[in-house]
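Quick one: the structure is below, and I'll ask about it shortly.
Partial view: only certain chains, each at its native spot in the assembly.
For clarity, chains are labelled A, B, C and D in written order, and residue numbers in each chain start from 1.
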Amino acid sequence: MMSSRDMGYDRAIVMYTPDGRLLQVEYASEAVKYGSPVVAIRGKDFAIAVTRTRDNDPLLDPIEKIHMIDDNIGAAGAGFTGDIGLLIDHARVQAQRHRMVFEEPVDVRSVVNTIGKFIYEFTRYGGVRPLGAALIIMGSDKAGKHIYQLDPRGVILSGKAMAIGKNCESATDMLRTEYRADLTVREAIDLALKALSKAEEKESPVEVGIAIGDSFRKMSLSEARALYP
Amino acid sequence: MMSSRDMGYDRAIVMYTPDGRLLQVEYASEAVKYGSPVVAIRGKDFAIAVTRTRDNDPLLDPIEKIHMIDDNIGAAGAGFTGDIGLLIDHARVQAQRHRMVFEEPVDVRSVVNTIGKFIYEFTRYGGVRPLGAALIIMGSDKAGKHIYQLDPRGVILSGKAMAIGKNCESATDMLRTEYRADLTVREAIDLALKALSKAEEKESPVEVGIAIGDSFRKMSLSEARALYP
Amino acid sequence: MMSSRDMGYDRAIVMYTPDGRLLQVEYASEAVKYGSPVVAIRGKDFAIAVTRTRDNDPLLDPIEKIHMIDDNIGAAGAGFTGDIGLLIDHARVQAQRHRMVFEEPVDVRSVVNTIGKFIYEFTRYGGVRPLGAALIIMGSDKAGKHIYQLDPRGVILSGKAMAIGKNCESATDMLRTEYRADLTVREAIDLALKALSKAEEKESPVEVGIAIGDSFRKMSLSEARALYP
Amino acid sequence: MMSSRDMGYDRAIVMYTPDGRLLQVEYASEAVKYGSPVVAIRGKDFAIAVTRTRDNDPLLDPIEKIHMIDDNIGAAGAGFTGDIGLLIDHARVQAQRHRMVFEEPVDVRSVVNTIGKFIYEFTRYGGVRPLGAALIIMGSDKAGKHIYQLDPRGVILSGKAMAIGKNCESATDMLRTEYRADLTVREAIDLALKALSKAEEKESPVEVGIAIGDSFRKMSLSEARALYP
């Protein structure tokens, strides 16, 4: 029996299979699974994310995985580097624009909605491929601390703890078992690292993003440990 | 014997089969069948809709399924999340535009017609896929309380009780058997829940949308039970 | 032997078969054959059309099948609901524009010609499909009462009695046998209903459109019977 | 051995076969052969054309086959009704424009050249099909009486007697045998009818177009017989 794939339904972005699926959008989600994982946890008055840089080549500088969007917002992606960069740039412009017009920092949800719609548009037309990237956006605003997750369909999820990228299901299982609402920053970072190691065994440097108080900062693991002992 | 499908008639949106069908439009309707069901009932002086959020992940916030269009209108969709979002945004803009120009709330039918034409346009051209989403739009206006249903062809149905999404036929059968014109709000919600459970067995939280008096509100099941005991 | 179809001549709108046929245009005509039939009769000083609404679902409002174009013109279609709606909208705009410019109602033929050219254009280019709809347009103007019929090629027919949609040939046969130039309104409606039943056995409500005097009105069968006993 | 057709050379308008043919243009010419025939004869001081209306349906009005282009020019086509209509409209606009600019009727050749180029353009580009229609244009101007013939390539022929549409070769053979330069109007009409019957046996009403003096008129056969006994 021929599969949907053999019939050619996955050769065009704008085409449905007989059972109503958009295969090119589903395939784009596969690209995310190659990406180095990112784990994020929201505590009572903070939100953190951890991720590892690319394999340690002593001759090369590590590639930044956590990106500042604005003073109060950060993001980390999994998937095609260029697609992630496109989304980060788009988010930064949105945040700057808000700041210039309203003279106050943008709220996190507003940035997330803009990026979600931006990603979604790539699932609608021929001639452009869906983006092969997932994103975690975290930050602090008047409404509190937030972690959001976006996938290649543009679907937005928020929550207390989440993971994207390679083996993110294993990381999520770990989070489900050990998450507690009263985690300290230190405990949250430790739990996130434990979940990260579940998803990918690697020894390269860890980057930490922390939304606390009014701001978001990125730092190395040792800096984080020094700040939140 | 080769089917229409084998002949390739379903590889382009703008192409008819020899028996006059547009397969890509029909396939888009299949996408709706994966969507979590929505049930809506119109009573004498109210209209309600119920739906369940995505499977309960304790770490993730439930995804809003019922959306405010304006103070007097709400909507709930089944199908691709992004396509539903596109329609909701379009409806909101239409409602706001009406309010600004005429300084009064838009009537429900007017929003429904606009969205119906918007959906229909996606069945006419190549290069853009038909939308994989169905919508229930409900609300209150000078003419009374209304529930409408739109499918991926842009066809509009109105009525007293209706369901879209996964196994909506089972839900509709239940509605046909037990609907009465003199249902109270409480009875209507109970009947809608019963029909919903017929379509999909799930334990995740229920959202309720209620058009009553001049306005439309969304709330949790427990809030609804408290208001309409 | 391979048919034209096997050779792929029907995979593009703008392509002829070796024997000079445009298959996609012919296939669009097939879509009309699924449509609920419409029967129209022109009498000495009136024109009427009858059609049935969709299958009776007690929970759903019947879908309007006869549409007002202007005070003096009405139309009813068979085929894709969205395509019919597109044509009705186009006809209404044309009628309104005429009224605004000339400050008098548009004549029926003028609307029919505009719609015919509009439909025809969809048979000429790639990237847009031919419309899968036939239309009966009827009305009253200075020149008298008129019934017209348009098909997916944009070809216009006028006459004394006609039918479109499912099994319209059977309905037409009946009309040919029993049509008389001196039918009263009541007799014309009865003959149209008889022809309609020949084409499709169904029990759902009947809509009647009547062009008489200076105006066109749509009504239920019982209203029509009350007015023209 | 595979034919040009099997190789797919006829699946695109803008493509040559290895022997330098444009098959889609040739196939468009086939569409003309289904069309009801038209016969035209030029006499010393007149030009006439005759054609039959569609099969006689007692319920339907006959479809006009001879069209006025301007007071002094008329035309009749064979092939797709919509394509013929497109050409007639184009010719009328061209005639009106000339009249407005130069304040005198356009000469027949000028209209014919414009239409010929218009048809030809459809043989040059992809995305639009060649027109499936042939035309006879006849009329009266300062230079005399004229009959012209255009085919789907846009090629123009003028002459004393000609036929287009179904079995036009048989009609032409008859014309070649019996044409005389000194035919009266009555004799020309009779010869044209004889040639028409050779091409298609049918009993439906005959339309006659006559260019005589400064003007072109269309009429029924009986009117013509009354005028030119």
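Quick notes on this one:
The rule we apply is simple: a contact is a pair of C-beta atoms (placed from the backbone, for glycine too) under 8 Å apart; a residue touches a chain by one contact, two chains touch by 3 or more.
Small disclaimer: the values here were computed from a predicted structure and weren't measured.
Note on stoichiometry: the full complex in this file contains 7 copies of its one protein sequence, with 4 placed in the shown coordinates.
Criterion: only the chains that are shown with their structure count from here on.
Think of subunit C turning onto subunit D: fitted on CA atoms, that turn is 50 degrees, to the nearest 5. Chain centres computed from CA atoms place A at the largest separation from subunit D. In the contact between subunit A and subunit B, the residue numbers used by both copies make up under half of all numbers at that interface.
Put simply, the C-alpha centre of subunit A and that of subunit D have 68 angstrom between them.
For the pair subunit B and subunit C, the distance between C-alpha centroids works out to 30 Å.
Counting only residues that touch two or more partner chains, subunit B has 12-13, 126-127.
Viewed as a contact network, the protein chains form an open path, each link joining two chains that touch.
Those chain pairs judged to touch are A-B, B-C, C-D. Those residues of subunit B that touch subunit C in the complex are listed here as 7-9, 12-22, 116-117, 120, 123-127, 153-162, 172, 175-176, 179. Every residue of subunit B that touches subunit A in the complex is listed here, in rising order: 5, 10-13, 23-24, 27-34, 57-61, 63, 80-82, 85-86, 89, 126-130, 132.
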